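One chain of protein is taken out of this complex; the other chains stay put.
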C-alpha cells in the first residue's frame, strides 16, 4: 500500500502550510481522539477561487474543483493537528458541505464529491465518511463552497 | 415499557433496509460510542418525496411529514450501525435539520419537529436531543427537508 504522502503526489496535491488563526477562532480543535476542522474555503495562496453560486455563475465542474480545494485546505489543517503525520488519521468521520446555490440547483452532492473523492483517494477505506451537503444562500468572501471536517486520530 | 420495535409499530413505521453507499461517503460512521449519520432525504423506495420549498410550494404539514420521513431513514441507518438492535441506542445526541425555504418562512422548528417527535416516540427520554434547525436555499434533488443525526450507542 502506498503511503499517504505518495497518494497525495499521485493526486497532484501539494498541501499548503496550515494558515495561522485570524481571529478568536482556530482552524482546528482536538478533543480526545477527535479533530474538528473549521469550515475551509477554496483558497490558494491566500486568494479565494470559484466565487459565485452554483446554478448561476459557477458551473458544476468548477464547483467540484472548489470542493476539492476546500478538502486540500482541510488536509493541511489535519496534518498540522497530527504534528505533520497524516498516517495518524484513523478515520475521516464527517464532512459538512455547504454549497452557495440558487433555489433551483439540485446537484449539491455532486459538488461535495470533489471533497469526498479526495478523502477516499488519500485515506482509502479510512476515508469513507458521513456527510451532509446542503445549498446555502451565500458564503464568506463570496465563495461557492465551504467544507468543514471531523477526523478520528491516534496518538 | 414497550420495546422499541413495538413503539415503531405503534407509530406505523416500517424501517426500510439501510441503502448501500452510492459514492465515496457512507450513510454512517461509528467512532468510539458515537454514530454520525449522513444527511438523510425524505425518500421512500428510492424516490424523493415532498419536493420544493417551505413558504412556496410545500406547506407546513407536508414539511413535517418530510422531516419524519428523513428521521425514519436515519433510524434505518442507526439500526444497521447497531447490528439490527436499536435498544443499543443510549441517547439521541443531536439532529441537524435543514429546511429549503423562502427568505420569509419562519417556522423551521415546527417542520423539524416531525423528526424530533419520532425520536421521542421511539426512544422515550433517551430520544431528547440537541438540535439546530435552519432554512437553506436548496437541497439535493430538490427535496424540502434534510436531517442528519448523531447517536450515542452501547457495545
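Each chain carries a letter (A and B) given by its place in the written order, and its residues are counted from 1.
Methods note: contacts are C-beta pairs under 8 Å (C-beta built on N, C-alpha and C of every residue); 3 or more make two chains touch, one makes a residue touch a chain.
Computed from a predicted structure; not experimentally measured.
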{"item": "Of A:8, A:43, A:58 or A:136, the one touching the omitted chain in the full complex", "value": "A:136"}
{"item": "Contact footprint on chain B, counting only the chain that is left out", "value": "32-34, 55, 91-95, 100-109, 113, 116-117, 119-120, 127-137, 150, 152"}
{"item": "Absent chain, residues of chain A that touch it", "value": "21, 23-29, 31-32, 36-39, 53, 96, 98, 100, 103, 136-142, 146, 148"}
